[in-house]
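Note that this complex is displayed minus one protein chain, with the remaining chains in position.
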Amino acid sequence: MAEETQSPYGEYKFVARLDHIKTFNQAIKSICFNDYGMLQVSEDGLRITVEQGKSIQATLFMPPGAFKEFFVQDFQSFGLKMNVLSECLNLFGPADCSLRMMFRDQGDPLRITLYPYEDEDVSTECAIKTMDCEEPIDYDKNLKDTDVNVIFVKGPNLSKVFHELEKSAEEFEFVTSPDRPHFKITTVGIMQAVFSVEVAKTSPMMMMFNCKQTVVARYKSQQIRMTNKAMQSATKVAIKTNSIGLLELHLVMQGEGQEEIFVQFFIIPLLHTD
Amino acid sequence: MKFRALMQDPLYMREFQAIVATLAKLAKDCVMILGSRQMHFIVNEDQSSAASPLVWASIAAEEYFPEYRMEAARPDQEYIVLGMSSANLGRAFSVLRGGGVNSCKLKLQRIQFPCISVIASVLLSSSTEAREVVHDVPVTIIPASDWSAYVVPRVPNSQLALSLPSLRLLRSLIDKLKNVSPSLEFQASFDGELNVIATSEMSTVTSRFQKLLIRNLVGSQQETSCSVDSRKASAFFGALQLPNDELTIGIDREHSIHLQIDVRQDVVLHSILPAVCM
């Protein structure tokens, strides 16, 4: 006890400060597709993971450098309600705020305080209840094979392509291939119509194109659309698929003068029925 | 029974439009009380069920209307009291929002039923002549025997009234807090601090506004607080269409909160949020 009170952080095992909440807020919003999230902090940084069923997972990752101040003692991990976290970051609407995050110990709430820049006499503190949680699923190793198709695309351009996909479709079919069509998305399940979009590998939106095999896989359109919000604030996106069609979207978001923060999606393909 | 009024100043017309638009956002119907020198609007005077708060606006006629003539039905009566759809009224005055309105007349008349005709004369860029746009807002005339139900509310007492210099942050905050908790606790202290507290099963949100100007202090208590329905609070803030940013919050301990916006000297918008049991 005596040792702990000497630390400038007192009893707190995790304290972090951010100068601007905008990017963090956007990143949290972009993964809010399910109620519960798992927060993990270690010396590597902060990770918040959201899953839905076993078919989609999103992880926000912020390295310590993305924070103005970052302190963690041991490895901390707890569950929390994502919409509560998101609501809390949105309390002042579009007004820019700085933020402080503090966590004492297992079972204690996560304390987030917002300080809006436009009025130094105003602040708000949210104490968010935390709970125990399971470990997130690890899809990562599946995509470390050497035969993975990898495409790096400029975020805003890809966002537009995804955004314009016909919303009434039930499924999307993705093709990544060394040959034409290099990258193609086709709608499945629309009455009386089929829509597709194709991007040539020579397109200026492609930053890197490295496909060794032709992979054709279908995904639930609803799950692809869950990435839209993240895509809108991404500067760069890496699209990776392995031979069975496990899809990873790795998005890079650039904070205001800060280091990059990352959002990673894993989406499981639908089984081929025909 | 006669009523006629005329507005000509574009700034005043826009202000008047903003008041009416605020009322239109708050409730379906409103009551217009026309006195010899004052005009009042009341919405949600019946507080029994609605999720929106009681709001009223009192306007000194001479502030806005260079011409204002009111004749009650009988010489011994002081008012004309009318009920109408606030949405219709809002739409009728929305023409004042854009520029180019020369003048705007209000006239109580009977067409097939009584209505307030809003006659705007709009100057066009393409032509030298003005175009007349007329909206006839149907009204019901409320007989004197029922007036007791439509008295302009009195500003309630409060132990402490604080003046907030800027509405912006509070407005966004209250809008978000209504999703956190169905009730909000307002705590004010004599050293000029206002705390707004929302508690839910999953979180507690405490917002602090410091260094506020004290408008009114009664008694020697250091602190006073009141919990109100967050939907009502949010409805009031969400409806505001006025350019004014300053707001006075008066707290009557565990009784009510009074919100006041001084549009100008004799044009004031009020709201009362009654306390809820905690």
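As written, the chain order gives the labels A and B, with residue 1 at the start of each chain.
By our rule, a residue touches a chain if its C-beta (ideal position, glycine included) is under 8 Å from a C-beta of that chain, and two chains touch if they have at least 3 such contacts.
In this text, contacts and distances are computed from a predicted model.
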The hidden chain: which UniProt name fits, "Trafficking protein particle complex subunit", "Exosome complex exonuclease RRP44", "39S ribosomal protein L13, mitochondrial" or "Cell cycle checkpoint control protein"? "Cell cycle checkpoint control protein"
Taking the complete complex into account, which shown chains does the hidden chain touch? A, B
Options B:V101, B:V137, B:L162 or B:A188, residue touching the unrepresented chain: B:V137
Touching the absent chain when the full complex is considered, from B:A60, B:L167, B:L242 or B:V276: B:V276
Hidden partner chain, residues of chain A it touches: 157, 160-161, 164, 166, 168, 190-200, 202-205
Write the list of chain B residues that the hidden chain touches. 1-4, 45-48, 54, 73-74, 85, 88, 91-92, 95, 107-115, 124, 126-127, 129, 131-138, 140-146, 148-151, 153-154, 156, 181-183, 227, 229-231, 254-256, 272, 274-278
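Here, only the chains that are shown with their structure count from here on.
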How many angstrom lie between the CA centroids of chain A and chain B, rounded to a whole number? 44
Residue set of chain A touching chain B in the complex reads 81, 84, 87-88, 90-95, 109, 116, 118-119, 121-129
For chain B, which residues count as touching chain A in their complex? 166, 168-169, 172-173, 175-177, 179-180, 200-212
